[in-house]
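Every protein chain but one is kept in place in this view of the complex.
Here the chain labels run A, B and C in written order, and each chain numbers its own residues starting at 1.
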Amino acid sequence: MSILIDDNTRVIVQGITGKIGSVQTRWMVEYDTKVVGGVTPGKGGSTVEGVPVFDSVEEAVEQTGANASVFFVPAAFVLDAFYETVDAGIKLIVVVPEHIPVHDVMKIRAYALEKGVFALGPTTPGILVPGKGKMGIMPGSLFSPGRVGIISRSGTLSYEFAGILSEKNIGQSAVVGMGADPVVLSNLPDILKLFEDDGETDAVIIVGEVGGMQEEKAAEFIANGMTKPVASYIAGRFSPQGKRMGHAGAIIRGSAGTVKGKCEALGTAGATILKSPIEVLDWTADKDIH
Amino acid sequence: MSILIDDNTRVIVQGITGKIGSVQTRWMVEYDTKVVGGVTPGKGGSTVEGVPVFDSVEEAVEQTGANASVFFVPAAFVLDAFYETVDAGIKLIVVVPEHIPVHDVMKIRAYALEKGVFALGPTTPGILVPGKGKMGIMPGSLFSPGRVGIISRSGTLSYEFAGILSEKNIGQSAVVGMGADPVVLSNLPDILKLFEDDGETDAVIIVGEVGGMQEEKAAEFIANGMTKPVASYIAGRFSPQGKRMGHAGAIIRGSAGTVKGKCEALGTAGATILKSPIEVLDWTADKDIH
Amino acid sequence: MEVPPGPRKNARGLKSPMRLYEYEGLDIFEGFGIPVPRRGVADSTEDALLIAGEIGYPVVLKAQVLVGGRGLAGGVKTAETPEELEELSASLLNSEIKGLPVHKLMVCEKADILNELYMGITVDGFSGKPVVVVSTEGGVNIEETARTSPDKITSFYCDPAFGFFPYQARMLLRRLGLSERLLTLFADVLVRLYRVFAQFEALIAEINPLVVLKTGYQGGLLAVDSVIEVDNSALSRIKRPMPELTERIENPLERKGREIGVTYVDLGGDIGIISSGAGLGMATMDIIGERLKPANFLETGGGITEELLYKCMELVMMKSDLRAIIINIYGGINPIHEGARGVVRYIKEHKVKLPIVAKALGNHQEETWEIFRDGGVHVITEAPTEKAVERLYELVGEE
Partner (left out) sequence: MEVPPGPRKNARGLKSPMRLYEYEGLDIFEGFGIPVPRRGVADSTEDALLIAGEIGYPVVLKAQVLVGGRGLAGGVKTAETPEELEELSASLLNSEIKGLPVHKLMVCEKADILNELYMGITVDGFSGKPVVVVSTEGGVNIEETARTSPDKITSFYCDPAFGFFPYQARMLLRRLGLSERLLTLFADVLVRLYRVFAQFEALIAEINPLVVLKTGYQGGLLAVDSVIEVDNSALSRIKRPMPELTERIENPLERKGREIGVTYVDLGGDIGIISSGAGLGMATMDIIGERLKPANFLETGGGITEELLYKCMELVMMKSDLRAIIINIYGGINPIHEGARGVVRYIKEHKVKLPIVAKALGNHQEETWEIFRDGGVHVITEAPTEKAVERLYELVGEE
């Protein structure tokens, strides 16, 4: 059983009639994802890429038995669409769009947690399970089936790592974009746990970034009994940091957030630290991962 | 076991340092209610009528083991105080004040239901259990212990009925003010059920009013298996009705709300209809209630 | 039209909410992005002509009165020409609609109507939730539609803490069979109406009809009417300029009641009533009403002071041809002994000769009886209000 997407996953695309929604629906269908329907309020009755469009998620679920949804909804409408999707009983939601107001993200995160829905994003490339399907925008050609799990805060860096591995015929069990926003719907440890519990994953790569506490919390998770080997690359070593105003963040977070701190935390927890992405190949060779 | 107030009820008074709060605290203490504390933010450390005052409900509960609260808080602060009281673990709340915005009442009603708190009001005289104690403003002298339960939408009419009965030595098991606002925290059937289940109540009087659907819903409850005799008086037969605007209410409610409709519903359900308050004495004589 | 009592009226239909005029509601709608017709408000025929000139004929003249059923009562007219407008305006401005004088007219563009929809949001007392009601057959017969074609009307009970979101609006409207552009347009207006409802602490917010324009859905929807009633108790915290509630009370006695902070309803009879609670006041009226006619309904609520009851006496005495006064009060939250002092001070200062019966029980009852008796008031010390009314009969006889 792969994580999040398997043979029973029936996907709807919300915002399917938009420019990006329709193009990405084609890519998802071509990647053999079971896209069973789309939703755009007011456009019910039409089809996109052969997929029937509905006015509401409720109707789409009734008509297609959908159990997962990927969002290409304009940022301003995501809050409403998210509530709608949760209320319609969907249990996996991938929120691709960027620029969603953080206050909205906080609200939908709380709603998802309350209702037991697993959600990814916002600003996520989504999830791709090689050979099974994908929900989101990951370009299928860069991925290949295998037993390495990738979790990335950055969309483009998830492609980079998958691409580097695939070129050397090291396949992936699943690639998950955590989402690049300050607040995300599922945190790094939540996703790490899925891989730890997954019978088809042998090792995990965490692609992190400067800022926030996700990697520090992931390090705690690893230290608390993660059994699979983990490698981690943290981007932002030479990135300029914005000038800071206000103290509340620093008070709450202490020294968390620097690349150095994250690498130390992960290293201490037992992860292999990659200084540059290409070093991932040394790691796979060293650990005999293939 | 009486309803709502018994020997284990430990009451705090919120808004205890206000003019009404302090006077009513005296009456409650004189009626042998276990008033264990009071709350007024910013006035913690003082005492009123010998009762210690705290800054917060949390502190009052910690220090006194309070499990019930009666509100004399200004209308504008009731929403906040109610959330505070529920969060502090209090399970019985009597909201005496009038003029609380209806939109606030809707919110605190939903909160009480969600958290399993029994609340009465707003615009309620509260509850009085003769010989056990009282939470609210009912004047103790009019009540006497016995086995008739009274539920009233109107504060003053609850006194009237208790007074009429007490003069003839027919005591009450408990007198409950449901609250006179358009939205109340507990509905008529909720309170009716308490009396139906109460071993110390033999019969119940419902004192209703023109408007709303409370009496119609109470009639449903009675019809669905209430075993104790019920008498009902509905005020407002000759009351002028305001000119009406809008249709939504009429659409939702159909013909509910008139005195005639309420009397018919209750009569059909098996309740004795009292045309005038004093007829309650015929009913008690007839049913041999004493 | 037989009018059942409104939802939030409760017995307290007597405590009226703040009602907004149609033109005030439309201004609010406009501020919330709900499409509304071009319009103006006139209190003279000259102004009406000026407004119509700017809008262009034909125009619709609508009497601004705070009562339902205005259209069927002749309060809405179409003027095709200035001459016609002059005539209609003059007659409307001098008329009464359902007993209310017409001070102002709204002059607005005549919409090219394809279809009439309905949307209303009100507070449902029993569930304690806002309820959204919608119909594809709006207009004056909406209540008839509710009875005869329940499939054309549907409703949704909102979670007051969560609010009301566009997706809920769309789910509701799908049940009426709406789709495509009309679905999203209708949902959009409905969500905006909910915002009005929430931000104005409304007890009711309604658009009837919401018009579908003949120029097609591209031309969209138009709210050609508004009903908004605002919760009195929330007036002070609404963060927008609100009209003065007292000013719009037509009856001068009722206005004075509002000013002194009591509920006063002016009635046709000759027995004055002062009670310390609405329920007790209604019961008193019911008992009196069997044989006599109340002159008024005055209910103090829980705020009795000496001064307040002095003013209540003053107010009740303003009614001419009064034959007697009955005072029915309880000492629960109210210090009735202080109230009694106010009554007696008024009696003495104004040498009132009218028979006054007072039933007063509860906290401080003995003190209260003494004060009343000192003022010549007939005091009843038994509980049943019927006893007080019997005494009243003895004093004034039947009509």
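To be clear about the criterion, contacts are C-beta pairs under 8 Å (C-beta built on N, C-alpha and C of every residue); 3 or more make two chains touch, one makes a residue touch a chain.
No experiment lies behind these values; they were computed from the predicted model shown.
Of A:Val35, A:Val105, A:Leu120 or A:Ile289, it is A:Val105 that touches the chain left out of the display.
Across A:Val48, A:Ala66 or A:Ala256, the single residue that touches the chain missing here is A:Ala256.
Considering the full assembly, A:Gln241 is the residue among A:Asn8, A:Thr47, A:Gln63 or A:Gln241 that touches the omitted chain.
The chain that is not drawn here is touched, among residues A:Ile137, A:Ile150, A:Val176 or A:Ile191, by A:Ile137. Interface residues of subunit B with the unshown chain, by the touch rule above, are 41-45, 55-59, 77, 79-81, 83-84, 87. Where subunit A meets the omitted chain, the residues involved are 20, 24, 27, 75-76, 96, 98-107, 109-111, 125, 137-139, 141-142, 152-157, 159-160, 163-164, 166-167, 180-185, 187, 207, 209-214, 217, 233, 235-258, 276-278.
Going forward, only the chains that are shown with their structure count from here on.
Looking at the partners of subunit A and subunit C together, they share no chain.
Centres computed as Cα averages put subunit A at a distance of 55 Å from subunit C. Taking the mean of the C-alpha atoms as each chain's centre, subunit A and subunit B sit 53 Å apart.
Not a single residue position of subunit C touches two or more of the other chains. Not a single residue in subunit B touches at least two other chains.
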